[in-house]
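Shown below is the structure under consideration.
A single protein chain has been removed from this complex, and every other one stays in its place.
And now, chain A:
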Amino acid sequence: MNERHAPDLLPAQQVLLAGLLDHIHRQTDTVQTLRADPSSSEEDHFRIMLVQTEIERVKFIVRSYVRTRLFKIEKYARFITMNEELQMRMTATEQEHARRHADLTDEHFFSSVLQSLPPPQRALDEEFDLVPAMIAGPDLNRAVIARARSDCPALEYPNGKTGTFSKGNVVLTPYNVVERLVEEGFAELV
């Protein structure tokens, strides 16, 4: 769920995801074999039903996790291709997808509009004063609601104040204040 609330792309949970997918496969296999077995009793059928329900629940969560990442990757594709640090947080397939998505949109913009503009106006990455940059990156100042999982060191808020952040506390604050804690697992976004 952290991934859903964070404005920035969080490090990919590859190990966890692989483990979950493994579990799903194993459980589905077991269900298949048990189903094929004609001698199974009614009680067994019931257990199979419960196991299947759980598989579906887990699948749903995995899917929404992957979808959320995909959404962010596509949104910030151009930014990601230029940012080493973000690339470190992604899996190889995700990196490949981001690069191709960025290339495709570039190509599309070029063929639909940019090629008929005079050459000096064709760039997609100019930066002017007073105008937000053309390449959108994640907004690290966006407000999030964070909850402490364990006692954390005091937070430094943007107005210069500091505040304690002990277990169970909930606070609404810009993302960059709690970014560290969320990445290290001391706090969660809710």
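List of remarks:
In this section, a residue touches a chain if its C-beta (ideal position, glycine included) is under 8 Å from a C-beta of that chain, and two chains touch if they have at least 3 such contacts; residues count from 1.
Heads up, the rule we're going with is that contacts and distances are computed from a predicted model.
A single chain of the complex does not appear, and UniProt lists its protein name as "DNA replication complex GINS protein PSF2", one of "DNA sliding clamp PCNA", "28S ribosomal protein S35, mitochondrial", "DNA replication complex GINS protein PSF2" or "Ubiquitin-related modifier 1 homolog". The chain that is not drawn here is touched, among residues A:18, A:104 or A:170, by A:170. The set of chain A residues touching the chain not shown comprises 1, 4-5, 20, 23-24, 27, 43, 46-47, 50-51, 53-55, 57-58, 60-61, 64, 67-68, 70-71, 74, 127-132, 139, 141-145, 155, 157-159, 161, 163, 168-174, 177, 190.
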